[in-house]
Structures are given as C-alpha cells and as structure tokens.
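Just one protein chain is left out here, and the rest sit where they should.
Right after this comes chain A.
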Amino acid sequence: NESAPQESESNQIVSCSKIHIPSNHLGGFNRSNANDGRLLSSSPGAGTGGTATGNNKPAPGPPEEQQTLLAVLQFLKKSKLAESAEILRREAGLPEDALDPKGTDASGSGPGLAAGSGQVDGVDASSLLSRVTVSSSAAAQAPKKAAAGEDQPDVSVVLSAYSQQGDPSLYDAYYSGLKRFIESVLDCHRAELSQLFYPLFVHMYLELVYNNNESVAKAFFEKFSGDQECYYEQDLRILSSLTKKEHMKGNETLLDFRTSKFVLRISRDSYQLLKRHLQERQNNQIWNIIQEHLYIDIFDGMPRSKSQIDAMSGSLAGEARREANKAKVFYGLLKEPEIELPLDDEDEEAENEEGKPKKKKPKKDSMGSKSKKQDPNAPLQTRIPLPELKDSDKLDKIMYMKESTKRIRLGSDNLPSICFYTFLNAYQGLTAVDVTDDSSLIAGGFADSTVRVWSVTPKKLRKVKSAADLNLIDKESDDVLERIMDEKTASELKILYGHSGPVYGISFSPDRNYLLSSSEDGTIRLWSLQTFTCLVGYKGHNYPVWDTQFSPYGYYFVSGGHDRVARLWATDHYQPLRIFAGHLADITCTRFHPNSNYVATGSSDRTIRLWDVLNGNCVRIFTGHKGPIHALAFSPNGKFLASGATDGRVLLWDIGHGLMVGELKGHTDTIYSLRFSRDGEILASGSMDNTVRLWDAMKAFDDLETDDFTAATGHIHLQDNSQELLLGTYMTKSTPVLHLHFTRRNLLLAAGAYNP
C-alpha cells in the first residue's frame, strides 16, 4: 500500500494522501464539475461530513486537479521529502518537469487560499490539510495551532476558494428559497437562523463575481442587499463596488473574509431544523456553502433572542467561537513592590504587616493585595521579564503613593471635575494626544508630522546641557538633576521634528524619560524628553501605524497599524519581539493590560482581541461592535475592558469569562477616548459628538450573572440600563474629545482640538 510509506514519514504526508480524494468520494456533496482546483475538497466546516479515507490513486483528471497535485508536489519538495515527492509524481503520473512554481497566480486566479478548515473539532488531520506550510516543524505544531489559531487557515500556493456551486442563475432561487424557509419557522428559531443571511449573501455574491457572472451578481445584489441588517451597511457598500474578479484581488480585507470562516452561534434545535431542511432538497448548494465558508458553533440550550444576537454580532467574521475565549487569562495585577515611605512623612498610620512598630509601611491602594499570597488570577511576577526599579522609579512610586492618599473618592454622588485642554488653531491637524501619568506634560501629534510637548505645570521644559558643560558641573551636589538642565533652553513648548507623515499615536513612558510616536510613514520614533531629540526609529510596519502605547512598566511598547498586525517591541531591540497577527482589518487601537502581560487590540474588523505577550497567542476575541473600534480602556483592577467604536456604543467586557457584560448607549458619534478613574468607579468617555460622558462603572460591574450557564454558552442578557448608568453629559463648544486622563487625585483632564 503506497500510502503507508507516505504516512510513516510525517504528518504532512498524511495530509497529502488525503488530498487526493477525487471529488466524487465526498459523501453526499454534490460537487459540480468545474472544480477550481481546490486543495481541500470540502474539509468539513462544521465538523460534519468527511474527509474520506485516503485514496492515493488520484485520477489525473481535469487540469485543476493537476494543479493541486503540482502544488502538493512542490510543497513536498520544499520540505525536502524527496521520496514522497517521487512517489507522488509516479502515482499522479505527473511529468518530470512539471514543477514550475505556480505561485499565487496560477491559472489567473487571485492569491490562492485553501478553503481552510482550521476548525478545532479535533480533526487534526483536516487542520493539517489546510496547512501547506514550508517548515516541517509546522506539522508538529499544527495540532497545537489548531487549538490556538482556530480561525485562520494557513495559505498555500494553491488556488482559490470559489468553485462553481451550480448554476449561477439559480442562486437567486436558492437564496429566496432559504428566505422563505426561515420566515416560516418558529419565532424562536427565526432570529437565530436569520444570522445566516448576511454571510450567505456575501459569499454567494462573491462567488458569482469570482466566476465572472457579473450581471447575475449585480441582479442578485440588488435584490437581496436591502434585506440585510443595517449594521452591515458599510460592508455592503464596499461589496457593491466590487463587480469584477480583478477588483477582488486588491482588497485584502475581502480576501481574508473569503478564507476565514464566518462564525455563527446557533442553538442545536435551530441547527437541526436548518440541516433537515437543506438536506431534504435536491440541490443543496446552500448546504455546500455553509459547509465551506461558515463555521456553525452549536450550543445546547435556548435559542437566543434577536436582541441578544444583535448585541454580539456585527464583526467581519461573525462572532467568536466559544473555544476562542476559553484560555485562562491572568487578569490580576502584579504585586506592587514594597517601598518604605520616608519616616518624616505625614501620612496617616499605615498597616503594620510585620508587626514592626517603627517602620511605616506604604499605604497601598485598595486594589493592591495586602496578603502575601499570590493572587490566583494574577500572573507570576516573572512570567514576562520586566525591568527592575531604578532609584528614580522608586522616587516616582513614593510620589505616586503620596498623591494617591490625597485622591478624591469618586462615585455616583461625587463626580469628578473636568479640566479641558483645548488645542487652538490646530485646523483639524491634531491627531493624537497623550498626558503623562503625573499629569505634568501633554504631547500632541499633528497631521503636519510634528510632535509638540507642552508642560502643564509652571515648571518649564529644559534640555540637558551639552557634554562639555556637563563636565563642569558639580556632580556631588544634591541638586545635580537640576544642574544638568540647561536653563537657556527653558520653554513651555518643545517641537519634535522627524516624522514624515501625520502622527497618529503618542505615548509617554511611565518614567517620563521617553516619548513614543507612531506615524503614517510606518515608523515609530522614540524621543528623549531630556534632550528633546529623536533617539530611535523602529521600522517594521511598512504601512501607517495607527496607535502605539508604552507598557505600564516601561521598556516594552506595542504598536498596531494598517498591516493588520500588532507588534510588541522593547526599546533596546530594533526588531519586534512579538507579532500579533489574526485581525482581518487594520488595527486601530492598542492597549496594555495593567499587569503588562496582555495586549488588547481593537480593529476595523470590529473585533477586539486580547493577546498574550508571553507567547503571542490570541486568548480572547470580543465581537459586538458595529464599527471600527477606536478606544479601549482596562479597568484599574484588570478584570474588565471597556471599548468604544464608531457606532457610539461603549461595551464592557469581562476578561476572565470572555463575555460582554454591559452596553452603554448614549453617544451619537465615534468614541475616541475612554478612561476609568483611578479606583475604577467612574468610566469617562469622550466622543466626536463634542461631549464627555461619565458612567457609573461600579454599578455596571456590580451584579453580573456569571453563572455556569452564561459562561458556557456565552449568552448574555444585557439590561438596558444605560440611562441609569449615565452620570453626566458635558458638552464642549464644538471640540471633539480626543483624550481623557484622570490625574492621580482623580481630576479628569480632557483634550481636544477646537473645531468650529
């Protein structure tokens, strides 16, 4: 049996043998003739149906299959599996030299993408099927990857995903038939099954376009696009401009949409209904499409209501699978180092943990752990390497604790005062703002590629003296830190030149020595705030970088941009340490978790992903926004995440369980800034509608039904209590709010550019 030596070599070969399934072996699927050379003839999308047993006698049939075989052959050669390649060539009857690299444009199709299976239902082989990767270690990793990277198939050099599913002119009929069916089912199922409409519509339309049935596609579009949900309007508009196959090539997001599986969560009953209906019919083309392009995450339980579904849907790839949100996330905070306050401090008596009456322990804030035991939800101190505290950091911490004792406790009855910094004469050029943690400096990034730093306090900004001058100062004096500053350069404003494109992201380092700025020119620059010059330019993204942020402990920073990946950098490495890939569209917002072990990224594909810094895995996917996400904020206790998007809603997420726990409606335009107060009681949101709104975060997180059922099925029942949670709305004079910052004493600072 010739499959045996193949199979014995490595896992990859197992996949190879399975590829040779001629189309008619797939149980029950009415594969049509013009098989466009797909690598995977229907690897099961929803865990049904099957990869038939390996049949390694392929019919060297239609040229499309030839291409598949050639691609496999090429892959084998690349992986240096010469014997298997030989065997394959012999069996498939391929000519000796038939190995020209097909590349991504074979047979004139667009970039080839295997209709990936990538799903996690334990079928390792099928997941391997889709991974025609080069390195042979990939095979060993693929099962692991199947668990971790469940929503992405790896691409290969093989061809694309849209074979003809039957007669194009019948698509109309199929779709209408499905519509009729869904309208006829019971109410409780209808909402769930209506989720099918949008992905089916898009995929059918794209298939028609891909196979050059332009007029049919247009008619199809016109007839059914109106039926779709309103929150898909943007996508539909983009689709409407896509009428030819060539148009599809340039659109990365759409390509990703085609290859990633759109995830739907449907209850078992509804699913059974649907399946029965579709399989009864003669031409179950729709069933085929569902198999290939949709991933139906079935759960047992009550079907969801329309409002529940609406709350969670809206993203480009459907919802998140349950498995995607199952990994353990250490959302607790790292322990604060023990620092002794100077004894002459006038603080109130502190707790004496060790029973030493002489020492005054620093007063920890309520979020810190008073016990010596490790918080089970907190990561280990050494989980990721963090820079150790310097003396200046310790001094900063002491300042921090002193200030925090003077912090105002906020609450629904005690709202913060808001101090608004308006940038005048910016002419819509203000694109990014950041404030230092101790609120002493404000930096603005502008569309004219400058970064400007202002001092908010009366203390001016000074540069360090030149080296020769520094030689002359008395290094032993107490105020050496003052002496190194050059008085001649004192000014309130410093302008930093260097970028060659608008500056879209700005972040101060926690020790106030550095400033990061990310720009449309694809670089991230590190500026020194002591000399006010540029130190490093980090190149990696070759496309606009929309956001960047320093880690709460300094040293690391994260950046996200148009190339759909977020990168983790360290200031002393010129290349990124981690690459977080997985989003389908650009990453518009990146934030570190307070314990610096996780990074949250919000994207134009309307999802938020939480990434683990340690190994780069995506540990949470949050869907529910209906527009690109522009604001993210972690609560100070690390348990919750708030997000704001262009749809004007603020959504609250429980990180530990991976669920949406709140929805705050009120804003009417894009929300660009979100910030929790220092103790987490108030959430402030600023938006393009020129208002700052304050929400009661304590109450929002107070009564959560996180029982097992909810956690298991991911159902949420959101109360519509936005009105109760809204504590105040503060209007500005036509100044969109770009940035919010709570000072250490809980005064709210806001910044924006006057835009009459």
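Please note the rule applied: a residue touches a chain if its C-beta (ideal position, glycine included) is under 8 Å from a C-beta of that chain, and two chains touch if they have at least 3 such contacts; residues count from 1.
Convention: contacts and distances are computed from a predicted model.
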Exercise. From the names "TATA-box binding protein associated factor 9", "Tetraspanin", "AP complex subunit beta" or "GINS complex subunit 2", which one matches the UniProt record for the unseen chain?
Worked result: "TATA-box binding protein associated factor 9"
Seminar exercise, completed: Among A:A219, A:I484 or A:L726, contact with the omitted chain is made only by A:I484
For this session: Based on the whole complex, identify which of A:V185, A:A219, A:C419 or A:I579 touches the chain you can't see.
Result: A:I579
Exercise. Of the residues listed, A:D172, A:E229, A:E252 or A:E336, which one is in contact with the missing chain?
Worked result: A:E252
Problem set entry | Of A:L242, A:V453, A:V545 or A:V565, the residue in touch with the unshown chain | A:V565
Seminar exercise, completed: Per the whole complex, from A:A327, A:V536, A:M698 or A:L726 the residue touching the absent chain is A:V536
Exercise. What residues on chain A make contact with the chain left out of this view?
Worked result: 111, 113, 133-135, 138, 141, 145, 149, 152-156, 233-234, 237, 241, 246, 250, 252, 255-256, 259-260, 384-388, 390, 464-472, 475, 484, 488-489, 491, 496-498, 513, 526, 528, 531-537, 542-543, 555, 562-565, 570-574, 576-582, 584, 613-617
